[in-house]
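A single protein chain has been removed from this complex, and every other one stays in its place.
Moving on, here comes subunit A:
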Amino acid sequence: MARTVWGSTVGKKTVMAVSGLIMLLYLVVHMIGNLKIFFGAGEFNHYAHWLRTLGEPFMHYEWTLWLVRVVLVIAVVAHAVSAYQLSRRDIRARPSKYVHSKPRASYATRTMRWGGIILGLFIVWHILDLTTGTVHSGFQPGHPYQNVVDTFSTWYGNVIYIVAMLALGLHVRHGFWSAAQTLGVGSRARDRALKTVANVLALLLTAGFIAVPVGVMTGVVS
């Protein structure tokens, strides 16, 4: 079965849909968690610490967190590799353009590939910035509140983050609805509802994530 799935365009698209939905679920939870920054350093840092103790006493300290990380890495890699392979195939299947051509599909649809690349680069930067602190001068392990305020006190921190979140909104807008079609759960009766959910999810994610840098920029969070 794994061979059939990975060897088929329809199967590889299924891998994209499932991995995309896993990441999407994570992002919704992540976005809600981030909003705790508006309730002060104590609450935010406590939440960050709680993430590490999640599942105790069954799980050891940080086990749950690492489990989530492993699942996410698998999802990101599966998603990106299928996206790359399918895109290569699509370009090969349509080598010559029409002399008379016009852009057609919606902006969100046309920007899935570039938007995906932006998101991929963002994920790397974001981890090096706020998880490991590799690219973050003055990073303080165990003080996430201060680190977040730090990042959004630089112009480039804000620009990178906000651009990536706009790209995320567009990606989710087409992606969520697409995934429903790929998994065969779309139908004419459900189409309006699916498109609405896609738009609402995209808007909430983008607005929710961008609220944090805006909060720091306007001094609401400091």
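Just so we're on the same page, a contact is a pair of C-beta atoms (placed from the backbone, for glycine too) under 8 Å apart; a residue touches a chain by one contact, two chains touch by 3 or more; residues count from 1.
Going forward, contacts and distances are computed from a predicted model.
*Asks:* Using the UniProt record as the reference, specify the protein name of the hidden chain from among "Succinate dehydrogenase/fumarate reductase iron-sulfur subunit", "Cysteine desulfurase", "Metal ABC transporter ATP-binding protein" or "Cytochrome bd-I ubiquinol oxidase subunit CydA".
*Replies:* "Succinate dehydrogenase/fumarate reductase iron-sulfur subunit"
*Asks:* Which residue numbers on subunit A touch the omitted chain?
*Replies:* 1, 4-5, 7-14, 86, 89-102, 104-105, 109-110, 112, 174, 177-178, 180-188, 191
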